[in-house]
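Written out below as structure tokens is the structure these notes cover.
Complex shown without one protein chain; remaining protein chains in place.
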Amino acid sequence: MSALAYPDHITATYYLVLAAILFTIGAVGLLVRKNTLVMFMCIELMLNAANLTFVSFANALNDISGQVIVFFTLVVAAAEVAVGLAIIVAIFRRRQSVNADDVDLLKG
Amino acid sequence: MTEFYRQYLAVAVFVLAAFLMVGAMLGVARLLRPKVPQDEKYITYESGSDPLPLFGQMNVRYYIYALLFVIFDVEAVFIFPWAVNVEGLGWFGLVEMSAFVAVLLLGLAYVWRKGLLRWA
Partner (left out) sequence: MLSAATVHIATPAFDWHAFAPDLVLVATMVVVLVADLLLPDRESWRTSSIAAVGLLGALVPIATLVHSGHDRNLFNGAYVVDHYALALKAFFIIATYITVLLSVDYIREGDYYKGEFYFLLLVSTFGMSIMASSRDLISLFVALETISIPTFVLATFRKHDRASNEAGVKYYLIGVLSSALMLYGMSLIYGVTGATKLSDIAAYMSQHGTVPLVAVAMFLSLVGFAFKVSAVPFHFWAPDTYEGAPTPVTAFLSVASKAGGFVALINIVYFGFFLPNGRAADSWWPVLWVLAALSMTLGNLVALRQTNIVRMLAYSSVAQGGFMLVPFAAAGIAGADGHPGKAAAAMSAVVIYLLIYGAMNLGAFAVVIAVARRTRSAEISSYDGLWEIAPGLAVVMGIFLASLAGVPFFAGWFAKFVMFRAIIDAGTGWAIALGIIAAVNSVIAFFYYARPIRAMIFHAPTTEDRTPIVIPQPLFAAIALTVSVVVVVGIYPQVFARVGELAF
């Protein structure tokens, strides 16, 4: 307890606890929220929590491979987001085409 | 108090000072200035076109550009470490990186050929 109250410097524990909190926020958000875009953000939060854990362990262990993983995770996450947003755009376009009449009216 | 907290005390003082300064300036101005309310004063821009509502629908095309940007931007992450060590990695690294960039260029060629770069 005393270590929490009077820290001399930020230890790996702080980062790990922060990462665990972020991961939990993401997981809970994913289960609670209904908006697909918000769900995407929650997943990003979870992935980045994992990244943070990797980096802080890499720092604590003085080992480079944990940081290398983060590179790959970043790229994978970007690919995932691109695919996910593309699926959303496909759905959005389809909905729009259902209301094509309304769109035409506004065009005048 | 530990050294750790003493370092952050300076930050806290700065934050407090910032709030006090802004508060003081706005407060003094409020006391001194004359008050003449007019509707036009509440528009964001007093001349020119009306600003769009904040959460209006954007053209879906913006997303495609954003996606393309994200993908090609993130790949750069692999080029940086190579660029730092380019001499040490020698020809092997150069060939590997050329293969990597060639695959990326293929992706760009695909995007271009499918007409996604044209704003239609």
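Order of writing sets the labels: A and B. Residues in every chain begin at 1.
Everything that follows uses one rule, which is that contacts are C-beta pairs under 8 Å (C-beta built on N, C-alpha and C of every residue); 3 or more make two chains touch, one makes a residue touch a chain.
Here the structure is a predicted model, which is why all the values come from computation and not from measurement.
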| item | value |
| --- | --- |
| Option from B:8, B:42, B:62 or B:92 whose C-beta touches the chain left out | B:92 |
| Residue among B:26, B:76, B:103 or B:117 that touches the chain left out of view | B:103 |
| Subunit A, residues in touch with the chain not shown (by the definition above) | 16, 23, 26, 30, 36, 39, 43, 46-47, 49-51, 53-54, 57, 60-61, 63, 65-66, 68-69, 72-73, 76, 79-80, 83-84, 86-88, 90-91, 94 |
| Residues in subunit B touching the chain absent from view | 85, 87-93, 103, 106, 109-110, 113 |
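Keep in mind that, in the parts below, only the chains that are shown with their structure count from here on.
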| item | value |
| --- | --- |
| Inter-centroid spacing, subunit B versus subunit A (mean Cα positions, whole Å) | 17 |
| Footprint of subunit B on subunit A - complex, ascending | 6-9, 71, 74-75, 78-79, 81-82, 85-86, 89, 92-93, 96 |
| Complex interface listing, subunit B residues touching subunit A | 2-5, 60, 63-64, 66-67, 70-71, 73-75, 77-78, 81 |
